[in-house]
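All protein chains of the complex are present and in place, except for one that has been dropped.
In this document, chain identifiers A and B correspond to the written order of the chains, with residue numbering beginning at 1 in each.
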Amino acid sequence: MKGIHQKILRINLSDKSHRLDCRDEEFYRTWIGGRGMGAKIIYDEVPVDTDPLGPENLLYMSGGPLSGVYAPATGKTSFVCKSPATGGYGDSNVGGHIGPELKYAGYDALIFEGAAAEPTVVVIDDDKITFQSAAYLWGKGTFETEKILKDELGDDFQIAVIGPAGEKLVYIACIQHDFGRQAGRTGVGAVMGSKNLKAFAIRGSKGVPVADAAALLEHGKQAFANCFAKPGFEEWTPMGTAGVTNWVNEIGAFPTRNFYTTYFPEHEKINGEALLERILRTDKGCFACPTPCGKYSSAAGVLKDGTREETFQVLVEGPEYETIALVGGNCEIASIEEVAYANYVMDDLGMDTISGGNIVAFALECLEKGVLSKEQVEGRELRFGDLASVVYLSEIIAKRQGIGDILAEGVKIAAEKFGHNSQHYAIHVKGLEQSGYEGRNAPAMMLAFMTADIGAHHNRAWAITHDIAVGVDVFEGKPEKVVELQHIRPFFDQMGCCRLQWVELGFELENYPDLFNIVTGEKLTWEDMMHISERVYNLTRMFWVKHMPGFGRSWDWPPPRMIEELVPTGPSAGKKISEENLNWLLDRYYEVRGWDKNGIPTPEKLEQLGLSFCLPDLK
Amino acid sequence: MRVITTKPERCSGCKACQALCALTQFGENNLKKSALKIIGHFPDPGTYDINICNQCGACATICPVQAISDNGDAYLIDATACIGCGLCVSTCPTRSMVQHASTVVPIKCVSCGACVEYCPRRALVWQEG
Partner (left out) sequence: MNLTTESITVHMGIRGHCAEYFPELPEEFTHQCGVGLTLRQVMVSLGINPLLIMGVVVNGKLAKKDYLLQEGDKVILLSPPTGG
């Protein structure tokens, strides 16, 4: 099999050693790469009862066989670990150029094991691995850290860093790469911090072995030409993901005021047009991307903190849609410059803007409802719609100061500690804060959040358009659609490429087996790929079963607000989702998946998917 | 001469051109063997440089063994004559020539135009006239 080196680089931070883990081709055929291989490795190697922030946890990174090859948008890379945010299976993907660089250096995957005694930078220069002190970088923000390393090592190194949030083991810490791309979710940055790994840098000169280079040249060019010719190519790129802001408001699914409502009346101040007209500096593409959604912005404004006023001027990649939704709508920040500034602050601190926006909004609601007192926030008047409040809370969370020490562990744990009914303001599934779509008037999207294998994240199945197309009051057929999408979308994270060309342009799925087979020399059909993807989805489910005592149906339940409170305003006003409907959705979903009524894969299902090794963990 | 010129303000830094260049010239998927190079300047000012040969011929002038000559479309390296001294690489005014560890002969733009045709941003264009 080509497209791979059959080499996984394992770096042990405890004793500063490294070794190659060479697997047979069958391993790659079974798990492909990216999150698939990662799920298998952590399933096998991370023992039950492992503290996600202990040295026994692994931090794995890999793109996949298509990573770094000449085909549209082959720059995606997955991080996989046991998640500190949820305690269950965790992964997070990032674009940019670091996944391809790892392939050029001759490795299919990178695994960090153990923990360094002192803050460390690992430099991977082809076969040469060096460990350097990161003492002089510790405490610095992500932007400064990456810039210092770029200047020291050279422009041709690709670098991943953590910020203060990762150092302080904040459960929503991200890993940042390329000055603005983040593996944001599930606390992968905290795992990196727990290993005392401030940064790693990669440079490779070896390229990717390809089964049929001549065919790749022709098909690669053809694939790009197809993307250029797609109706929508010219229209999609300018605003990037921010372009969906108006639409999500129009359909009444935009998280607003800690998911209190689903329509933000001031959304036109933070939408794609605002980004384009007011702050955009340049597009910033991931590797080989024909439709770069990355927007690099320059935003200026005034930060009013009580009686103090300070001007700000920042350069930041974004804000992209999720940040606009969770920091904009959900914290009611009604200015694109201010959303960009909050985006910059969270990026520099090294925290996920999705969970970050959620936790800030949760804290603001707790203050409003009297769960938290003014004294707990140093006597400050914090409120929705106030940039200084967002910045203050972000900083105390990232640095674990005062009440921030509890908020740093996410809304689920914070609500358990705060009590006073605050779980009603905690918007998460399985402990992962929900991303930027509301499900009270979109049952397929709701089910997608409930059953996503890392918690309430949108990128396992982005089913909301299906809700609108077939009707928001229709339930029939939606569990089937969610399962179908949960196999398609995550498969991109096994191949090592981005899904947006399919999602946005309609670049046909049939292109992917063609490209995959040209690169690898295999003969996979799309059906084979979906079978592999289903295998991985069941394995990640089994990771939860294995690691979380009592795991089952109740873990798939959405936040109480979705069931108990009617959407008060906007196009979805008067809507909520009933327990009866939720139970119907889950019953049908489990049936389609071949899981039992409690949401546990059946032995037959596991055997059918080649997961017999999981059988002992069913007990 | 077929000269490629650049519009860096259009570039998104995706480097598809680099991967395509190496695949076209060498049949290898290795953007480190590309005859052009994209360099991002981040976080400030947030711009890209596109280093690509402008067929100025400085390499031909400096070459101690006259291995580089003008074929009408571009300056090309005669691999049989090249001694791999690297003088052309170090003096290239556009900093677009590279010497890769796997080859003696430096890598230089042959003006094939693949990057012009397939840049998603049209950041590479043929020079007029």
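We take it that a residue touches a chain if its C-beta (ideal position, glycine included) is under 8 Å from a C-beta of that chain, and two chains touch if they have at least 3 such contacts.
Fair warning: this is a prediction, and the values are worked out from it, not measured in the lab.
Considering the entire complex, the omitted chain makes contact with A.
Set against the missing chain, the residues A:G3, A:G243 or A:G431 yield one that touches it, A:G243. Considering the whole complex, the residue from A:K82, A:R181 or A:R489 that touches the absent chain is A:R489. Residue in contact with the omitted chain (choice from A:E365, A:E504 or A:E534): A:E504. The chain that is not drawn here is touched, among residues A:P47, A:G154 or A:G232, by A:G232. One chain of the complex is left out; on subunit A, the residues touching it are 231-232, 235-236, 243-244, 246-247, 250-251, 273, 459, 461-462, 465-466, 468-469, 485, 488-489, 499-500, 502-506.
In this section, only the chains that are shown with their structure count from here on.
In this assembly, the C-alpha centroid of subunit A lies 36 Å from the C-alpha centroid of subunit B. Across the complex, subunit B is touched by residues 68-70, 75, 97, 100, 104, 143, 147, 155-156, 178-180, 204-210, 213-214, 216-217, 220-221, 224-225, 227-228, 281-292, 294, 296, 298, 315 of subunit A.
Put simply, subunit B touches subunit A in their complex at residues 9, 12-16, 19-20, 22-24, 27-33, 39-40, 42-48, 100-102, 114, 117-118, 120-121.
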